[in-house]
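Accompanying notes for the structure given below.
Of the protein chains in this complex, all but one are displayed in their positions.
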Amino acid sequence: MAKYLTQRIIYMVVTLFLIASFTFFLMKIIPGTPFSNADKLSETQLSIMIDKYGLDDPVPVQYANYMMNLLKGDLGVSFQFNNVGVTDIIIKSLGPSATLGALAILFGTFFGIILGVVAALKQNTWVDYTSTFIAVLGKSIPSFVFAGLLQYYVAVKLGWFPVAFWRGPEYMVLPTIALAMFPLATASRFVRTEMIEVMESDYITLAKAKGASWFEIAFKHALRNALIPVITVLGPLVVSLMTGSLVIEKIFGIPGIGEQFVKSIQVNDYPVIMGTTLLFAGLFVAVILIVDLLYGVIDPRIRLAGGKK
Amino acid sequence: MAQEKIAKEMFSPAQLDSKKSEEISKPSLNYWQDAWLRVKKNKGAIVSLVIIAILTIMALVGPHISGRTYQEQNLQHNNLPPRIPVLENVSWLPFDGNLTRKNGDVYNAYEQKNVEEYYWFGTDSLGRDLFTRLWKGTQVSLYIAFLAAAIDMVIGVIYGAISGFVGGRTDTLMQRIIEILSGIPNLVVVILMTILLDPGILSITLALTITGWITMARVIRAQVLKLKNQEYVLAARTLGLSNGKIISKHLIPNLAGVIIINTMFTIPSAIFFEAFLSFIGLGLQPPDASLGTLIDEGFKVLQLYPYQMIIPATVISLIMICFNMVADGLRDALDPKMRD
Partner (left out) sequence: MKKSKFFLLLSLMLAISTFLAACGGGGDNAGKDDKEKGADKTAAQEIKMLEAQAIPNMDSVKSTDTISFTTLNNVNEGLYRLDGNQEVVEGMAEGEPEVSEDGTVYTFKLRDAKWSNGEPVTAHDFVYAWQRAIDPETASEYGPYMMDGKIKGAAEITAAAAQKKEYDLNTLGVKALDDKTLEVTLERPVPYFKSLMAFPTFYPQNQKFVEEQGENFGVNSDSILYNGPFVLADWDGSTDSEWSYVKNTEYWDADTVKLEKVTWNVLKDSQAAANAFETGEVDITSKLSSDVVPQYEGDPRLVKWLEPTIFWLKMNQKNSDALKNVNIRKAIAQAINKEDFVNSVLNNGSIVANYAVPNEFVKNDETGEDFRTINGNELLPYNVDEAKKAWEAGLAELGTDSVELRYLTDDTETAKKSAEYVKNQLETNLPGMKINVESVPFSVRIDRQNKQDYDLQMAGWGPDYLDPMTFQALWLTGGGNNKMDYSNEKYDQLIEEAQTTLAQKPVERYEALAEAERILLEEDAAIAPLYQRSSNLLVNEKVENFTYHLVGPEYSFKWTSVK
């Protein structure tokens, strides 16, 4: 196991390095400068600015410089803001996004799993159809519509929760619900499908024969085996939710990283693009590793390559 | 019943023929015929199939019905609510051309603007016929839906199955490639394509192809990892079946459920990915439409002209629900363990 882990971690570093390199070169192909008033600058002035920030060096030189700084742990300074380090931007804006994402995942999966299990046990009854309907709506209504409706009806009309901003627990409720629809739908559909299959297995029949209770069968025996695809799909979803949803952050005025990232791409803020990409990719790769390890925990029948003892 | 007399003549001795004892009286069905038989029994799935067929036909024919093109503008007729002849007299249907102001007043927008024509689904802010645009948009969205499903099925399933089944170094390498592909920010790639390609349906297709299949590949790999050590695969292997045969005959049918469910999720994601791309300029170029862009535009004026969002949202939900019902039916039918 230790050998397997070491190997995977080495792979992770290589993967991250490759992602960083690809992103760097792709980003540099995009035309334009990071200067917000490029339409007003004269050519002489533009040339001074470009020179000052080393943007006229050949791209491989810029790449080497960036990588050297990266090794020292220096992610650089943002172009759009005055003297703000990329690390600073990431740390400050990741907080709200990660909190919101974690909440959404937690709620979404929890209720999604319940919905899925119930639907599977009551297959082809109205319970099942209702669950399908909720899941389908959760997927087919875009999040901006859902968020907008929640804001208008629950916050403005009913006044149950604040309209927007990020100041405390009561401000988290609506965005969490809006964001949780997606993992909820996903989890419930996958769990239902898998549960139906698992419930046909011999060991479930055996458990039934032994007189195990309904609850025990569903949650102790069946669900565990139904979780493999759920975890596979939800793993990366955790990353994408925790790293921020542009739409939800925009509508609820949450100072998160999703909005920050999209904007930095639109304005060519190179250091921020790179820093955020590294963070996202790092999280992603780590989550995939965790998911792979979880396979073994959840289903002992799965042996990972190199994991055999 | 018991009092009814049963005449002896009604009985005759059975002819025992040893040659026929092994005969299969039902026609022999292969896997797919069998599956189809079971889909047919599922009423929900059949109704959904019919609805999808109707929507597909409307997507092709619909843009030509009202006699107005999807880009024809008439600013004098902008933001008109739906009005349909005959149905406009049915008071509980929202097809009477009435609009509600924010303060609750109801007025007839057609009378106010002196419009004689009927716009079945109303018009947008540029005075374009939403009926035509809706079906034009459905066309694009269905294209994207089928495309996404195809990419998932072809690239995702094969990639995942190979990766999981072969295992070892191949698996490691293939998984790292997936990680790199998902690690590079989508938006950077997408903006890059606006520059290298003309924005439009081609670049949407490409953008989808690059990363659309990754979730599927990962799900399939996970399932294959689980399945490949199970007894029946072992049995097949012992019996000398080739790897390709094991994948196609034993693994894929057992994966059907997961494949279908995942495809059903790819479809809406793809449809909204397209809307997102349009939003940032890579997707459809104006004045083209898709259900995603129609909902996006409609949502902005939801409080004033709710119909502009509700109609495309209804169509997209209908498509999704039908796809899901068909998918459930298919899943039950394709899964070899589910035979009754």
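A and B label the chains in the order they appear, each numbered from 1.
One rule holds in what follows: a residue touches a chain if its C-beta (ideal position, glycine included) is under 8 Å from a C-beta of that chain, and two chains touch if they have at least 3 such contacts.
All values reported here derive from a predicted model rather than from experimental measurement.
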Residue among B:89, B:248 or B:285 touching the omitted chain: B:285
Interface residues of chain A (partner: the chain not displayed): 30-45, 47-49, 52-53, 78, 80-84, 88-89, 92-93, 103, 106-107, 109-110, 148, 151-152, 155-156, 159-166, 168-173, 219-220, 224, 250-253, 255, 259-260, 266-268, 297, 300
Residues from chain B at the interface with the omitted partner, ascending: 71-73, 75-76, 78, 102, 125-127, 191, 194-195, 198-199, 279-281, 285-287, 297, 300-301, 303-304
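Criterion: only the chains that are shown with their structure count from here on.
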Chain A and chain B, separation of their C-alpha mean positions in angstrom: 24
Residues of chain A defined as touching chain B within the complex: 11, 14-16, 18-19, 22-23, 26-27, 29-31, 132-133, 135-137, 139-142, 144-145, 148, 152, 186, 189-190, 193-194, 196-197, 200, 228-229, 231-233, 236, 261-262, 265-266, 273, 276-277, 280-281, 284-285, 288, 295, 299, 301-305
For the chain B and chain A complex, residues of the former touching the latter: 167-169, 171-172, 175-176, 179-180, 182-185, 187-189, 191-192, 195, 215, 218-219, 221-223, 225-226, 229-230, 257-258, 261-262, 264-265, 268-269, 272, 275, 280, 292, 295-296, 299, 302-303, 309, 313, 316-317, 319-321, 324-325, 328, 331, 335, 337-338
